[in-house]
Structure formats: structure tokens, C-alpha cells
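Of the protein chains in this complex, all but one are displayed in their positions.
For subunit A:
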Amino acid sequence: MSSNKTETLSGAQIVVRLLERQGVRTLSGIPGGAILPIYDALSQSTLIHHVLARHEQGAGFFAQGMARATGLPAVCMASSGPGATNLVTAIADAKLDSIPLVAITGQVPKSMIGTDAFQEVDTYGLTIPITKHNFLVGSAEELLDVIPHAFRLAASGRPGPVLVDIPKDVQNQRIEVSEWPEPGVAVPVPVADTGRIASAAAMINEAERPILYLGGGVVHSGASALAVALAEKASLPSVMTLMALGAMPVDHPLSLGMLGMHGARCTNLALDECDLLIAVGARFDDRATGKVAAFCPQAKIIHIDIDPSELDKVKTAHVGIMGDVRNVLEQLTPQVKAIIRAPWLTRVAELKTNHPLRMPGIDDPRTPYGLIRAVADCLDDEATIATDVGQHQMWVAQAYPLRRPRQWLTSGGLGTMGFGLPAAIGAALAEPERTVVCFTGDGSILMNVQEFATAAEEDANVKVVLMNNASLGLVFQQQTLFYGERIFASKYKGMPDFIKVAEGFGWQALDLDQASDPLAALGKALHSRGPVLIHVSIDMREQVLPMVAPGAANKDMIGG
């Protein structure tokens, strides 16, 4: 507690002061009856910039974009009832991808809770399974503990979302405050077991065909450079989960890119042959492993994770190490022998040559891979790349040369269509000097299209690349491959004029279909300041390949 002069403040003023002390400078939300006292207090803040979302889910994903880009907890706000329920998807998304978020919701006054009051919903009950922890605040005094606690929890250990539900009478309650709590920051994780780290080092030294399997935890813990150093020292071919892309540059000689359902053949085949799998901050998600019993069938497993409940959850590890991966890698790498594994690296090179990721149309900017390559050619590694969810997401994951941790913002675990635009706007708000590109589809973009208005208002430096195939592409693809080509409810009969939509919201818009020199037009659009839509038509029959059928073994890939 730091002392100060005694002030009489409302709960709402205390919340705002605590957020300021926490270092929050941008937050997003939508006001409503039950959170108006906080908004009134926020109006008096000279430190916090409030971004008015057009839908609470947008506010949730703005905060996610800020948190994913910076690694720091970000804040979103909503009123009670529908405001809170609209936040739910963004909170659940943050839970599955371990993103530090603090959601603050207004609630009806305590005396009216449980009476089916206007805009009353059980926000606490609704958010129990989708938060790391949640609070229903009972008094203004409690706020002094709860707010820093919420930030501490969001940032500590495995990061995640925390919700604070504050009844209106608590926001209005006036109390004397003479001391302020320290801001909530991540508490250090206990040091990992040295004996297990030594065992892991011995296993790596003895292995003949090891593979390093990097997950989102590597990015969260800021351990990307350490992971690359380990791979280089011990000659470890490395695969990345969707969440880890950027942890190792995908064009690094040891990189095998993304594993799993839409990984390259060489990647999944190398995993099939490995005799040791070193999982670092990864959770053996089913999209990564395919049929678990057939995943790395010959391999012993070392599993390093900050969350003890991830160890042995899906695959039993031969050595499980609980700890912050940065701390563990700092201890592990010095114990690992510098080895050139010539036979194994030769074999992996052979797999890469014989079974590379095939990217048809890479030189034509009006095909999926060609468009992604053309965008990448216009930008450097300082650009941030966001996606929505669907075919475009997987094409970008496969083909974009991601080289920087936190360069890549995508909804991995929950797979939320509608994530991309608001997450990109959030990233642009957090790091205004960067160009933020959001690849999206015609299905996803309409799920949070209202945030075009917010982006225009904030002049966010966001470029939306809309790959329009007039369908729900991954559904169309699965119906084609696995449901006897019975295409149902995946083709759009009506299609908005996206150029007019964007222009109507105050965006610049480019239709690449009409451009006489698409590459030049693309470069000009990507380098102009402020929000720009780039629209490209894509053939609806284009597929993301290779593909592992849901539930099948990763070595049984279709196509590619």
C-alpha cells in the first residue's frame, strides 16, 4: 500500500484510479445503465483513452488484440445483461488461447440481484467456466483488493481472462481512501525441478531423431529466442502450433512450420518418424495431434508447461516439467550437447524436398497463396498479421513468412469467426506505429463488420484483406470431402458490395479484381495510412491442403 492524502471517492472513481495506477491507457467498451457510474468517472480521466466499440464482442476483441500484441493484460467493459453476454465469446476465446484480459461489467444494484431486474443476467455464473477467475464485488472497499488481484491473476502463470462484475450501488458507494494498493503484476512461478531438467537434457543428448514442438506458451513467456537457440545448439528440427507461429522464423533452416491438420506433409511425416518429442508450452490440441494414439508413435515425450494440469492431460510425458518455459529453457540449453545430427537432418531435408508444402498460384496475386505472398512482399517483419477463422486463416498460417513472436494474432483454440477485424484494430491501437493486416473471409468479416465504424473513428492503421469466395469455405471444403459433395448452407446467395460497405463506413477501399496492375495497387493500399479494405475474389472450389480428416491420424493426409 502506498500512502496518500485521504480522499472520499465512489467505487466508480476507485475503479478508474486503480486502472490508471495499473498503467491502462487504452480500454474499450460500451456504456449502459448499470455501468454508467464508471463511465462518468472515466469521463474525468485524463490518462485513459476510451474506445467506443459498436458491439461488446468487438470491445472484447479490441482488448484481445492489445493483449496479444503487447503481452500485457488489456481491459474491456460492458454493462449488465446483454452487454455482459455479448462479451462472453471474446472472454471464452481469451481463455482457450491463454490471453490476459480483465473484463469489467456493470451489474444491477445488489438489492435487485436475483429479482429478474431489467438487464439482469447472472454474469458471474455465466463466466465461471470461461475465465481463470471471476469476482462479484460486494463493496467499494473490496475494489481496492479485487482490481489489482484481477490483473495479477490475468498475468500470472498461464495467462487468461478475469472478469469483475460490479453492482451499480457498489460503483456509487462513497468511501474514504487513504492508501492505494500496488498495481497487480505477474507473480513469479516456482523454479522448475532441476532433476527433471537434467533428465530431459540426457534424453535430448541420447535421442537420434528428436523434434522440438513449440506452442503458444513460448510466445507468452517471451522465450522465442531461447527456443531457437536450443534448436540450433542441439540440431532440433522444429514444428510450431498455430499459436506459436513466429516463435521461430518459418524460413529458419530448422523450421518445419505448422504441424497438424493443415501442416505440410513433410512436417507431419517427420513427426511420425521422431524418437523424441520435446513439447514446449504446447498442449497437444486435437488440431495439432490428429488421432492422439497415432501421434509421434515412436517418440518419448518431454513436456514443459507452466500449467501442471496440461502435463499428462492428453499424452503421458516420460519427463514432465512444470515451469515457465523461459526459465526451463535457460537451464536446459546449457546441459544439452552441441550436436550436428547429420543422419536425422539429412532425412528431414529429404522429407522437405519430397513432400514440401505445395502452394499453387504462388506467383499470381489473385490466388490464395499468391495473394498472401504478394502482401508479405510489400511488408517487413514489423507488420502485425491478424486473421479471422476459416480457409484464409489456414492459408496464411501455411504461407505467410512469420518471423517475429507476437507478429501473429489468430483465434486458435476457440476458432472464433469475427475475431480478426476487432483484434487487428486492438493491435493497431496498442502499437500505432505498426501496419496491421487482417486477412479475412466473406463469412468472418460480417460477424463483426460494425467495427469498421470504430476503426474509421480511431483512424486505426488496419488493412483488411478480404478473400471473398462467396461461401463458408472450410464448411464447403468439408462437405465436398467428407459429406458426398452435399453442399448445404455454405454458399451465400446474396453478397454485399463490400467496396461500398467499406466506403460507407469511411474506409478507403480497393477492389483487386478490377485493378489493371494488382501488385502495384496492393502495395499502394498497404502503404497508405489509416483503414483500408482490399477485396479479392477467390474461387469457391479452392481448398486448404493437405488436410487431415477430423479424428484421423496426421500421417493420413488428403491432398497437398
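Following the convention adopted for this analysis, a residue touches a chain if its C-beta (ideal position, glycine included) is under 8 Å from a C-beta of that chain, and two chains touch if they have at least 3 such contacts; residues count from 1.
As a working rule, contacts and distances are computed from a predicted model.
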Name the omitted chain as UniProt records it, choosing among "Sn-glycerol 3-phosphate transport system ATP-binding protein", "Chemotaxis protein CheX", "Acetolactate synthase small subunit" or "Cell shape-determining protein MreC". "Acetolactate synthase small subunit"
Any idea which of A:39, A:62 or A:124 touches the chain not displayed? A:124
Looking at A:136, A:328 or A:548, which residue reaches the missing chain? A:136
Any idea which of A:145, A:206 or A:312 touches the chain not displayed? A:312
Taking the entire complex into account, which one of A:63, A:140 or A:153 touches the absent chain? A:153
Note that subunit A touches the absent chain at residues 124-125, 128-129, 132-134, 136, 153, 307-309, 312-313
